[in-house]
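For this view, one protein chain was removed and the others were kept in their places.
Now for subunit A:
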Amino acid sequence: MSETEPTTTDAPEPSRRPGRERGRDDGKFGRYGGQYVPEALMPAIEELTDAYDRYVLGNEDGFMDEFRERLADFGGRPTPLQRAERLSERYDREVYLKREDLLHGGAHKLNNALGQVLLAKYMGKERIVAETGAGQHGTATAMAAAHLDMPCEIYMGERDINRQRPNVFRMKLNGAEVNPVTAGRGTLKEAISETMRDWATTVENTHYVIGSVVGPHPFPVMVRDFQAVISEEARAQSIEKTGELPTDVVACAGGGSNTMGSFAGFVDDESVALHAIEAGGSTLEVDEEAGVAPNSASLFAGEEGVLHGARTKLLQDSHGQIMESHSVSSGLDYAGVGPELAYLVDEGRVTPVAVDDDAALEGFHRLSNTEGIIPALETAHAFGYLEEHAEDLGERVVVTVSGRGDKDLESVIEETDKRDIEGAPDMSMFTGGI
């Protein structure tokens, strides 16, 4: 399709529809998106596309009503939009926090997991599989599956299992089986590949609850639509509290479900600037020889390619082999990103920024000791950004607190001990575990 926009047209091109609906019909976001999957998965994907059209877009059998009711009763929605008093003072502008850390489970992930497990139920599926990186999507899926009485298996990289033991235990408490993935470096990318393999064998009775706005159509649009509740609420809450829209929305970006959830409701509000904060890791330099990118900044530093079912921006070497990404936060540690975000960045609608491990840790401690909120390390990147770039922002900034940091305490102790961070407590006495 043409990249040059016609100024007037009766029927907008699919990818030019209002942002809220982009990609719903064909899964294409300009040149990104699509369905690059093995043939054995195509019938399942067609079945899912049909279910998405009927139940999610069409509210057939009252699906969306039940989804919203369960998000409220089981999930605790709506989450607050809270004015952060110390940060507002520190940065000399109004800083509001969208508190997804207060959602059941402690992260925004439940919005999507509950939506997809419920959809699987409406589709008559009997089993759930999911991948997880940090364990946040795994725990959310395990909770939703227990809540809706569905058997559930979670694939998780072995390295992530070691980094996120409390989350592994939470999944097991909710009755899920946790399957370690040992291929590659044992992180999210390998877990996604392994879950796709399971699904290719079991498509007839199994639904794959993908954890982000990645993968083949309809996953990117469906996950965005389930997560969009974040920005729908934030938009209404901003108007209610301040009488106006925010000037800026800031959200951390790994695969991009928190990002798209935080942006979707604002994409058509041109006055609202959207900032996607990626994990800059230790450096943006790439070690081509070792196949390692010591960061996860695929929007900022990646190149176009095809991974896990979609054409998007990727961390890859010059041959097209996928790089091992890195971040201090395992939830952002992924070599790809949602195709819609890749598109919005190319269009100039979303600004990607990379924040490194150090700045993220500082952000973690700052939010903890000034506002009394211990954020997930993923979220902490957004506060690292605020410290470095507040001057560039307008007068009303919404930052999504995508999750709480309890799961990260062991890593934070270890990482803090290596650094000299202002305002951080002395962690050396805890090194070696709590």
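Here, a contact is a pair of C-beta atoms (placed from the backbone, for glycine too) under 8 Å apart; a residue touches a chain by one contact, two chains touch by 3 or more; residues count from 1.
The criterion applied here is as follows: contacts and distances are computed from a predicted model.
Within the choices "Monovalent cation/H+ antiporter subunit B", "Tryptophan synthase alpha chain", "NADH-quinone oxidoreductase subunit N" or "Inner-membrane translocator", the name that UniProt assigns to the complex's undisplayed chain is "Tryptophan synthase alpha chain".
Considering the whole complex, the residue from A:305, A:331 or A:403 that touches the absent chain is A:305.
Note on the undisplayed chain: of the listed residues A:37, A:367, A:397 or A:421, the one touching it is A:37. Counting the whole complex, the residues of subunit A in touch with the unshown chain are 1-4, 28, 30-31, 34-40, 42-44, 46, 183-184, 189, 193, 196-197, 200-204, 291, 303-309, 311, 314, 316, 318-322.
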